[in-house]
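The structure is given below, and queries will be raised subsequently.
All protein chains of the complex are present and in place, except for one that has been dropped.
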Amino acid sequence: MNPREQVLRNIRGAINARKGRAGNSVESDAALADANPSGADYQLPAAVSEYLDNRGNPSKPSLGEHTDMTDRLLDQMQQVQITVTRLQTSREVPAAVQEYLQEQGIDGTLIVSPALNSMDWPADTLQGVPRAAAEEGTLLTSVTPCLCAVAETGSVVTLSGDATPNTLNFLPDNHVVVIHQDQIVNHMEDAWKLQRDSQQVPRALNFLTGPSRTADIEQTLELGAHGPRRMHVLLVAESRR
Amino acid sequence: MPATPEQPAAGDTHSASNPTGKPVGSTSGPQVGLFVSCLVDLYRPNVGFAAISLLERAGCKVSVPASQTCCGQPAYNTGDVSDTAAIARATIAAFEEFEYIVVPSGSCAGMLRKHYPELLQDDEQWADRAHSFSEKVFELTSFLQEVVKLDDINARFDARVTYHDSCSGLRELGIKQQPRNLLAKVDGVVLNEMESTDVCCGFGGTFCVKYPDISERMVSDKVALAEQTGADVLLGGDLGCLLNISGRLSRLDRPMRVYHVAEVLADMTDVPALAVAETGFVSQPEDGSEKT
Partner (left out) sequence: MQVRSQEFKLRSSEALLDDSLRAALGNVVSSGFAAKRASAVALVPEWQRIRDEARVIKDHVLDNLDSYLLQYESQVQANGGQVHWAATPDDANKAIVNICRSVNAKIVTKGKSMVGEETGLNEALEDAGFDPVETDLGEYIIQLAEEPPSHIIAPAIHKTKEQVSDLFHQHHQQYGLQDKIDDRADLVAEARTVLRKKFLDADVGITGANFLIAETGQHVLVTNEGNGDLTSNLPKVQIVIVGIEKVLPTLEDAACMLRMLARSATGQHFSNYTSIMSGPRREGELDGPEQFHVVLVDNKRTGMLASSLHEMLRCIRCGACMNHCPVYGSVGGHSYGWVYPGPMGSVLTPAMQGLEKTRDLPHACTLNGRCAEVCPMSIPLPSLLREHRRETFERGLMDPGMRYGIRFWAAVAKRPRLYRAATSIAVKVLATMSRGSGRIRKLPLASAWTQGRDMPAPQGDTFMKLYRKSR
């Protein structure tokens, strides 16, 4: 028996044994074997899908005293050391990035997501994936768009894709994210809905909730463990399209 | 000379603590069987008499079945299920006739109330009996506070106290506010809560003798937190924890005194605190073998 058959048989045997102890009817030994060894195109048994269809929606936590989700989001972000600048239109983004870099005294190179390349960036701005520059030890600040921002958790959510390489979230030293006001959603579940709207299952959906951190030395928080040391949000009032 | 504190004779206790004036043996109040617990039986009869006194003050008719022994927890927690079940059956048989079974210990009450039904759930003859028995079992302070709603506590105890929440009572039976509410009615008591009052003292029944080093660390931490409050007295509702904590305090020669909460509520603190000598005791020189 290969490990796959063995594990599946063990699982079915275990479930059967418990059913039997509870006085329910059990499957025959033959039914424990696997009828679909390739694993492809599996469909859940009807009883299981039915259970899923009929169960109620899970509880979502209330979002505190905030009636305005933007306030809640900003409040949550502040708690996890995400800084925010508010803008009226996306035309203001490149200047706001420069201003942020100056304010923070950040040197190094700007790298922007291909999805944002239509904006008016300085000539020495890189575009695309950060790997090569990171290998050379270049200090990078990335600018990326996002799928949405979740007020519940204070997270920015990015979706990987042709124009949105997700290593821009992790390799650079600083990460600037552009959020449009109408991209703010209430709960995690709203992000799942947006994912389902995309054609295929994405390779990566990343919830980013503050600059990288660790408390692995003496339970004391330090920022900038492996990912970005700083995370900055440009919140644009005008809608995305 | 054995350290025999003067015991109030039970007969006196009955009349002294029976302000209702009803004759002993009255059938009007609830019929309560007192499960005294093995540690109270062995180490601290005063707690048993205090419980009787409080229950009678609340108008109960109290009986103490002679065939009770221990709730069986030591065997249960050692994995000896069949012996525990035998003890459980005997305890149920001895007590099921009462309207209520009251226990001056959260841990034994938890055993009777939560674990007996689990233990006997597959026993056709006993499952139902265990279930209806268990619903009648109460820890002393919760019974006084929630069932008979004892309001008239006539006691005085001039001390700053801190209260240790025993784990089983707290988590199996939700005993937290009940003893505090009752203590608030005792004249002279000032309650200073300690940090982490809900963390285990390290007693754990057989645990404390199987893993004495770990148990000692835990009780030392507990004692340190209790002392931080500046209290003179530590109270609790479980004699196991109290033997452990008082034993540690005594070993460290610390002045903090330890009583069972029932002793304070019943105004029966004229006896020496746990691990404390009678007044007039003159310590004798210890021989070499006792230097530990």
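A and B are the chain letters, set down in written order, and residue numbers restart from 1 in every chain.
Definition applied: a residue touches a chain if its C-beta (ideal position, glycine included) is under 8 Å from a C-beta of that chain, and two chains touch if they have at least 3 such contacts.
Computed from a prediction, not measured in an experiment: that's the story for all the values here.
Checked against the full complex, the candidates B:Asp41, B:Glu146 or B:Asp232 give a single residue touching the omitted chain, namely B:Asp41. Only one residue from B:Ser53, B:Gln68, B:Thr229 or B:Thr269 touches the chain missing from this view: B:Gln68. Contact with the undisplayed chain is limited, among B:Glu99, B:Asp128, B:Asp198 or B:Asp270, to B:Asp198.
Counting the whole complex, the residues of chain A in touch with the unshown chain are 2-4, 6-8, 10-15, 17-18, 36, 39-45, 48, 51-52, 57-62, 64, 76, 79-80, 114, 128-129, 131, 134-135, 153-155, 160-162, 165-167, 169-171, 187-189, 192, 195, 200-220, 222, 224-228. Within the complete assembly, residues 1-5, 7, 9-13, 36, 38, 40-49, 64, 66-70, 72, 74-81, 83-84, 86-87, 90, 167-168, 171-172, 195-196, 198-200, 202-221, 225, 243-244, 246-248, 250-251, 271-272, 274-278, 281, 283-284, 286, 289-290, 292 of chain B touch the chain that is not shown.
Following the convention adopted for this analysis, only the chains that are shown with their structure count from here on.
One simple way to say how far apart two chains are is to compare their mean CA positions; for chain A and chain B this gives 54 Å.
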